[in-house]
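Right, chain A next:
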Amino acid sequence: MIQSILQYLHSDVTPGVAGNLFWVVVYVLLVFAGISVGVIFMNWFERKIMAHMQVRMGPMRVGPHGLLQPIADALKLIIKEDLMPANADKIVFWFAPVCVVMTAFCGFIVVPFGPTHAITDMNIGVLFMLGVSSLGVLGVIMAGWASNSHYPLMGSLRSGAQMVSYEIAMSMTVVSAVMMTSMATGTGTLSMIGIVQAQLQQHTWFAFSFFPVGLTALGVFSIAMVAETNRAPFDLPEAESELVAGFLTEYSGFRWSLFFLAEYAGMIAVSSIATTLWLGGWLRPFPNLLGGKNWDTAFSLVPGITFVALAALCLFYFTRMPSIRAMRADARGLAAFGGVLGVIGIVMLLPGVRVRVQDIYWFTLKVGFFMYLYIWYRTTFPRYRFDQLMKIGWKVLLPISIGVVIMTALIGVRQELLALVWR
Partner candidate 1 sequence: MPEVPDGNPPNPVPAQAATTPAAAPAAAPKPVPQPWDCELVQQLKNSYGSGIHDAATFAGQNYLVVDRAVCHDVLLYLYQQLGYTSLTDLTAVHYPKDELPFEMVWILFSMAANERVRVKARFADEESAPTVTDRWVGANWMEREVYDMFGIRFTGHPDLRRILMPDEWTGHPLRKDYDPHKQDEVWVRKNLGIESGQ
Partner candidate 2 sequence: MKIIEMVRRFLLIDLLEGMWVTFRHQNPSDLVTEQYPMNRPEISDRFRGQPRLVKDENGKLLCTACGACALACPEKLIKVGSLRDPETKKKVLTDFDFDLGRCMFCGLCEEACPSNALNLSSGYELALYTREGLELGKDQLENGIQGKVYDK
């Protein structure tokens, strides 16, 4: 037993592939906890970034610069009274958030945070991910239906129509990326890890291959994924100014927080797909161009250095805190937070750790870029109307994505084509 546990550490496959149950459980727990923490801090980042874009401060009271605000919110939501409307369909109402959370987290089974940092590697990874994440709409429709109220019903119907129509454009672009994997080896793959390795072999991220086809595909996908996750400017299902809170109107407390969790987990999931397919997944910048042992070491130091720098920033602001009694707890909290970050940073600099951690770091950074885009869109854009949303999905994104698939295919077989023409 223990032997098999230790043995896994020397293998270079995912625990699912290795069939090691212990490490699968550990990975599942790690991923679940990691995503949950990610959601919590995403919440903090969103509020802070939105606030600063809107020339205000955002949460400032709970903890230094409101760092503990999401935790306080989570606690509040758990303690809050859980209301169920009298006329609601009780079972469906109960099951809807469960369904949404389940599907949102299931997708992470195949997300590769590194060459071995995935729960498992499926040969139909991308397909599995798309399939599972699109099941989330089921929960939303259940929520809207079970609430037995007008606003949720309208919200969930909007959500259903929207997810179904954007799913198609999204899948089409994915097809184009999958076709690109066959370029070097001649055999394509749907495995998430395989796709990243194909990008390593082809010496380019798929976003930049077949310029501008890859970039267009990424663009289409990144628009469709915003619609897919019901975020602004496509947040019609929960459009606050029209439908109050859409399908969430009748939910409160813990159930509501599950929807919240699922929404953000879904955002992270689709961003992970985009990262894996077009931005080279866990690969560090320029793995081939700046190859070699020295460059490897240099890049693997970056995660640790980042954390140490953050710690230094915290400690710097600790010294700048106003020394009044009301701020004392905040100041100490900030210093402690800096200390924790510093310790994490130093641990990350250790040779054994840094090699394994750096993949996760680069992956997170790329996903974080998409997350920032989500927030940025939300602060900047007005909301689309329903007919316009449908128009974009069917009349703009779908033709473009089909064009992308055709172009990818044509460019992919250009040599054979040319040979045909010349002969």
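Here is how the candidates were picked: all candidates are chains of the complex that A comes from, given by their letters.
In this section, a contact is a pair of C-beta atoms (placed from the backbone, for glycine too) under 8 Å apart; a residue touches a chain by one contact, two chains touch by 3 or more; residues count from 1.
In this text the structure is predicted, and so the values were computed from the model without any measurement.
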| item | value |
| --- | --- |
| Touching chain, any copy counted, for chain A within the complex - options 1 or 2 | 2 |
| Residue ranges of chain A touching candidate 2 (in the complex, touch as defined) | 49, 52-57, 60, 322, 324-326, 376, 379-381 |
